[in-house]
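Let me begin by handing over the structure; questions about it come next.
Every protein chain but one is kept in place in this view of the complex.
Each chain carries a letter (A, B and C) given by its place in the written order, and its residues are counted from 1.
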Amino acid sequence: MAQTKTASLTKGAGFKKQEDLTLLNEVSSATAGVSHLEMCIQCGTCGGSCPSAADMDHTPRALFAMLRAGMRDEVLHSNTPWMCVSCYHCVVRCPQEVHIADVMYTLKSMAIKAHQYKDNTAPDFSQTFVDNIEAFGRSYELGLAGRFYLQHQPLRLPGMAGMGWGMLSSRRMNILPSRIEQIDQLKAILTKAKTLELTS
Amino acid sequence: MIENHKPKIGVYVCHCGSNIAGTVNVDDVRKWAQEKLGPEGVVIARDYKFMCSSLGQELIEKDIKELGLERVVVAACSPHLHEKTFRTAAEKAGLNPYLTELVSIREQVSWVHTDKAIATEKAKSLVSGTVQRIAYNTPLEKQKVPINANTLVVGGGIAGIQAALEIANAGFHVYLVEREPSIGGHMAQFDKTFPTLDCSACILTPRMVEAGTHPNITLMTWSEVTNVSGFVGNFDVRILKKARYVNEDVCTGCGICTEKCPKKVIDTHYEAGLGYRKVVYTPFAQAVPRFPVIDRPNCTFFQKGTCKACEKFCPTNAIDFKQEDEFINITVGNIILATGYDLFDAGRVTNYGYGRLPNVFSSIEFERLSNSAGPTGGEITLRDGKTKPETVGIIHCVGSRDKNFNNYCSSICCMQSLKFAHIVRERTGADVYEFYIDMRTPMKAYDEFYQRVLDEGTLFVRGKVAEVTNAARYPHEKGKLIIHVEDTLVGKQRRIPVDMVILSNGMEPRHDAKQTGQTFGISCSSDGWYIERHPKLDPVSTMTEGIYIAGCATGPKDIPASVAQGAAAAARVLDKILQKEVEMEPIRASVIEENCSGCRICNSMCPFNAIAFIGDLKVSRVNPALCQGCGTCVAACPAGAITGTGFSNEQIFAQIDGLLMTV
Amino acid sequence: MNKYIYYPGCSMEGSARAYAESLSQVAKILDMELATVRDWNCCGATEYLSINLIPAYSLIARNLAIAAGQVNGTNELMAPCSACYLNLEKADYYMAERPALGEKVNEALAAGGLHYKPGSLQIRHLVDVLVNDIGLDVIKSKVVRPLTGLRIAPYLGCMVPRPDYQHRWSDHEYPLELDDLMHVLGAEVIDFPLKTDCCGGHMSQIAPETAYELIRRLVSEADEYQADLMVTVCPMCQMNLDAYQGEANRFFGTKYQMPIVFFTQLMALAFGIDAKSAGFGLELVSAKKALARIGVEAPAPEPASPRRKPDGLPMPPHRRKKYASGREASDEKIAVAE
Partner (left out) sequence: MTDTFEPVIVGFTCNWCSYRAADAAGTARVKYAPNVRLIRLMCSGRLDPAFVLKALAGGADGVLISGCHPGDCHYIEQNYKALRRFLLLRRTLKGFGVEPERVKLVWASAAEGVRLAHEINAFVEEIRKLGPLNWPKWDNQSGRDLPADIEPQPIEEVPA
């Protein structure tokens, strides 16, 4: 009797997996500063403030509810963190002082680590940017634009040629990257840093 | 002295059900006290499930009688809860109450620690401390002081009026002090009251008139308390009566002066900045008292020396430009503070645009706008004074439940907002949106009112509004205010264009609450509200005997709760008055005159001027009627010539020894 | 002489050259000494934080550690770029708020022989420094060519007044520091409601349509208020609104021509520097037409929408918040169009 009951219950979608109640804490502790994530009262100030909410699949508030519900895959698949423009409107308005923008950074890096993002445009842009920094110590706009657009938005290139030429001809974009002197020191720092993680 | 004879001590350890026994090994504490504290005089140690029960108390009484106990130590809860219980029990058995002490092993041990072994150890050392101390306790007698039957009520809002009327009707005299020109408080500004929709003025003004004409009430408006000294039973109060420039003895309140005054200023107080008033004015038509007051900073006569229109036309020559502020001293036995609240300044929430966007209104502005005696005669219009809104957004929790402003819930805003929605729908037919985080409608008939407003077609959106802007993004938004919000129940961001936004401002402690508290010797919580003696069981008393609090001075409240508190505070005062005298704790300092060197350091140390220098004998002496027992002089006396009963050096030293005894 | 340690940031050498050039002119006139952080590296913008937390903060902290070593009479580190400013301030703040972060970052820095103690530096943005340290009265005294007749939309963007960990700004949402600064230059300043809204940030790269919408909102609102130009304090904002304005126009079929210049360019101009040295001509949406108004007798522009009539119900007092320095804002009214 009991067995049948369990069997019938497991058919329900909610019983496929056990809820992952550690997720919220995991995200909170991997966030720089004190995130206050557990204090969210689901008021929606963040979702109402967000300038790019229209293009998000979940509002930030909904994402935090999903974190609480332990919906790891759904959260890491969400495009919400990638659409965050870091305007900090939500952060200063949040009545519970949740460091929303920083939580978004955490979710992005978690998604990258888990290879769980839906669209690789944004992660690749960030990675390209970071590769340049790691190589030169400075950002390199032309190299970034070239590599990134060829890979992701080749169709956009012709339309942007005029603008690109304008930037180059006014020397607002440099043809060659500049490099810091002590690039080896920076590399040593970053190599060490990559072995470290923020947990508790 | 005591070394030869250790008094017989009984130790009683309470389980408090599992409250203590769950974390402290009660049996171990009892055994330890019996064995290890035997040399300190403990002759009996017992434990019991509930010491405060009548059976528990009888246990103590029996031991006092049968074993001849001379001291009783009860290890249980905080002395602030049950000290009186056990002292009374011991007294019944013939032991002076001050020979019984409580050790707090619940609030200070079992409730705040988790490790049973460590908690038990701490309980033992606390018991040891008190056992050592109590040997030096001496029998004390309570002092009785007669109570002055007059009462001071500060604040003439509905809570203060209620308190004053209750006491006055019982036949005792009340001084009702109000700093505005009229009593009535915030309630006088409202249009309707939720959930019954009674007209606020209709139910308030009869009370105001009653207070204004009551033979037992001395009404002192346009006055403020500046200084309070003394103690329960006999407070000396100094009141500043600000100059009205109107002779109250001859003024009939006919209003001709106001009519003839040529100057109008914006009324930032009663009309919340939406309307105008004359410079000689009564705040509103039903003001009590009816005497007007001249707004000196704005008066042309005081500015330029000419005008005097009011004086010219006054039929009874009541205008008196030479009037000056005066101080009045009174003596009262008890004081009730009903000083109310300040409205949260909505301009602080920059993203709602109050003060920048004309058609964003504060809650009190809307009250005036919808009031038939208000600036538009009750017409609900936009800031232009003409246009009727077609869509209205009402925003809850403005300044409340927000760590950027105030953490607490202001408790009235949900109902206030529902009331606004109803009034807007009824008077304009406009579409009304309510933006809320949570609907809080817990009191009698409140949720029913929510149902009614739902039924009227108000559009509820669950979400805290992020922003109100005039920056249109789309053509249909042009000229409107756009409310940005996440509809959290849909999970989507919405932009809702409206004509008018009403903010449901929260409540804040009075801006000068701290200062007022210091005048009366009571303190504020971190939020700034006055602290009750006990938040549940003693909500209208304060830590200071004889000072009571009522209404919003202790936290946000609606009208029924404020009225109930006003009445409750009055009942507490009447209880005191009818006892005719008050018992004072016998904790006092006294000078051992043969040890006194006459240095007089203590004289200046005493805040109550209770220590006087006796010139003939060249010693200082404490006046026990003035001494309050703080003990500062005891600590300060360089010769050790002052002792403090209840907290003598011997007692404290012994307690330190006991606490540090290895357990 | 006001001394600052100066962190320029990558854009100042590239897309924001106009900012760098005009700043150096303005600094000279205002007697500011700027000591550049030696061998500074990129702050990581908004990108590195998305990839890996500790390396991202270590990257920022390398600059802090070097700058702290350069402390000489001042521990004020000034950055003109909003993103750089925020990153530097954020690293300093979080390394103290979360000691675990501080320890890890210093462990990484140690690999390069560096160390940073959070709190050693005061991190400031250029506008904050100008308004609160130099002061509007001093700036006003240096104006030789008032910008009379120029209608300006002051645009501060996001990352300067927010999150503002050290409370250096009068308000998160509606700070008036930049408005007041433009006002003392003699310009007509619009009460621009979107003054701290987002320019789209890196969305112009990764989700252009999202960015175009944000650019459109800002440009169309400035146009609605009949601004001659927008001033910005941030290279990223300037880049998005200037370089991508054309694309946004194409996307929406609009024809906005709203010049976006750095506020220091207008300061330099008002201080009597010639337009070329002030970095004009580098912008893609030309400011030529707008500049033609300066020094020329221009008719007062029509208000964008009807001004509020004096009748009707009085407004509640709009109490301006104080600057962090406690200075009072200028008394004169700012042009309001509602």
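What we mean here is this: a contact is a pair of C-beta atoms (placed from the backbone, for glycine too) under 8 Å apart; a residue touches a chain by one contact, two chains touch by 3 or more.
The model shown is predicted, which means the values in this text are computed figures rather than measured ones.
Q: Using the touch definition given at the top, which of the shown chains does the missing chain touch?
A: Its contacts among the visible chains are B.
Q: Determine which one of B:C14, B:L126 or B:A338 touches the chain that has been left out.
A: If we include the chain that is not displayed, B:L126 is the one touching it.
Q: Which of B:A93, B:I328 or B:I587 sits in contact with the chain that's absent?
A: Of these options, the touching residue for the absent chain is B:I587.
Q: Of the residues B:N25, B:Q57 or B:S104, which one touches the chain left out of the display?
A: Going through B:N25, B:Q57 or B:S104 one by one, B:S104 is the residue touching the chain not shown.
Q: Considering the whole complex rather than only what is displayed, give the residues of chain B touching the chain that is not shown.
A: Here the touching residues of chain B are 78-80, 104, 106-109, 111-115, 118-119, 122, 125-126, 129, 514, 517-518, 521, 523-526, 531, 543-544, 587, 601, 605, 607-608, 628-632, 634-638, 640, 644, 646-647, 649, 652-653, 655-657, 659-660.
Convention: only the chains that are shown with their structure count from here on.
Q: Just to be sure I understand: the centre of a chain is the mean of its C-alpha atoms, right? Then which chain's centre is nearest the mean of all of them?
A: B
Q: How many angstrom lie between the CA centroids of chain A and chain B, rounded to a whole number?
A: Distance between chain centres: 49 Å.
Q: Quick check on chain A: which residues sit in contact with 2+ other chains?
A: In chain A, the residues touching two or more other chains are 54, 89, 92.
Q: Note the residues in chain B that touch 2 or more other chains, in rising order.
A: 351, 467
Q: What residues of chain B sit close enough to touch chain A in their complex?
A: Residue positions touching the partner: 351, 397, 401-404, 437, 462-467, 484-488, 491-494.
Q: Over in the complex, which chain A residues touch chain C? Could you list them?
A: Against chain C, the touching part of chain A is residues 30, 32-34, 51-52, 54-55, 81-83, 85-89, 91-92, 101-102, 105-106, 108-109, 112, 121-123, 125-127, 129-130, 133, 137-139, 141, 145, 148, 153, 156, 159-160, 162-163, 166-167, 170-174, 178, 180-182, 185-186, 188-194, 196-200.
Q: Sort out for me which residues of chain C touch chain B in the complex.
A: 171-174, 191, 193-194, 217, 221, 224, 305, 308-309, 311-319, 338
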